[in-house]
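== chain A ==
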Amino acid sequence: MNFRESLESGKFLVTAEVGPGKGTDVEHLLKDADIIKDRVDAVNVTDLQSSVMRLGSMAFSHLLTDMGIDPIFQMTGRDRNRLALQSDLLSAWVLGIRNVLALTGDHPTMGDHPHAKPVFDLDSVSLLEMIGKLNSGYDMAGNELKGAPDFLAGAVVNPGADTEAALELQIIKMKKKIAAGAKFFQTQAVYDIDLFEKFIRRVEGLKVPIIGGVILLKSAGMARFMNKNVAGVFVPMPLIKEMTDTKDKVKKSIEIAASIVKRLKDLCQGVHIMALGWEKMIPAVLDQADI
Partner candidate 1 sequence: MLIAERKPMEEILEMIEDFERILVLGCKGCVTVCCAGGPREVKTLSTLIRMDRKQKGRKVITLEDSTELQCEPESIKPVLEKMANQYDVVLSMACGAGVQAVAKLFPDQLVLPSLNTNFTGIAEEHGVWTEACLACGDCILGRTAGICPVTRCAKSLLNGPCGGASEGKCEVSKDQPCAWQEIYHALKRLNMLHYLKQKPQVKDWPVHPGRVVREDLREVEAT
Partner candidate 2 sequence: MDNFEPLIAVFSCHYCSYAAADLAGSLRIQYPPNIRIIKVPCTGRVSVNHILMAIESGSDGVYVAGCLKGTCHFIRGNYKAEKRVQYVRDLLSEINIEPERVQMYFMSAAEGNKFAEVAREMTEAVKKMGPSPLNKSSS
């Protein structure tokens, strides 16, 4: 089953994520992907994550298709104008890439080339609209394509938005993304399940599959770092304490992730596990969560 079929089948989805690194060395990433290959429905490939210059998402997504993994090609509006974005999508299609995740992208100031010219010609919403147009056989300017793609497009939503305005705006924008063609949503990492449940109650009427984000906690320090620096991620104190107190961080990390996955099973249509290099642990997390 490819990702689209899994999505349409209504089964509980599992996606993971790989972030290409700086340079041409892809061996270990391919190894990580191979470990999780049979346990996931798709693997996201990030697009210069955190605005740090890295190997591109399209090339690595293509390598995954060669391995028989269905990639979700992440595409941000940060670095390319509408010409390049459309062209890259056509290129991705001929390389066998079938799923796209449309994102606005972090600002270049967040990364390692902070004075690069930010592009943002299209944002996540207009990117989705454009994908819809390509799918229908036309480019953004209305010119007919010779051979059209048929992408499955998705988007992200941040359920942990920390102010009333931020949350309301997230939901308004989520609706715009659905209208623009988003067929699934992946979320920022969820730790506070009660808060996530509130969010789900607000948006369940939208009838769109939501895949809840799970980041494997590697240490208490990492949790504190995310609380401080990653918008929309909040690791509650008790979890941080569990990480501090444990003798076996890996075991604890798997335990926490598995318990989150278990609870998400009742709330949404899938989990998106961001292991950040700990891909080896994903099978154990899934086993413990009975998936």
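On the choice of candidates, all candidates are chains of the complex that A comes from, given by their letters.
Structural remarks
The definition used in the following text is that a contact is a pair of C-beta atoms (placed from the backbone, for glycine too) under 8 Å apart; a residue touches a chain by one contact, two chains touch by 3 or more; residues count from 1.
Keep in mind it's a predicted model, so treat the numbers as computed, not measured.
Here chain A touches just one chain among 1 or 2 in this complex, the one numbered 1. Partner candidate 1 is touched in their complex by these residues of chain A: 77-78, 82, 104-107, 109-110, 118, 120-126, 129, 140, 156-158, 161-163, 165-166, 168-170, 172-173, 175-176, 179-180, 188, 231-232.
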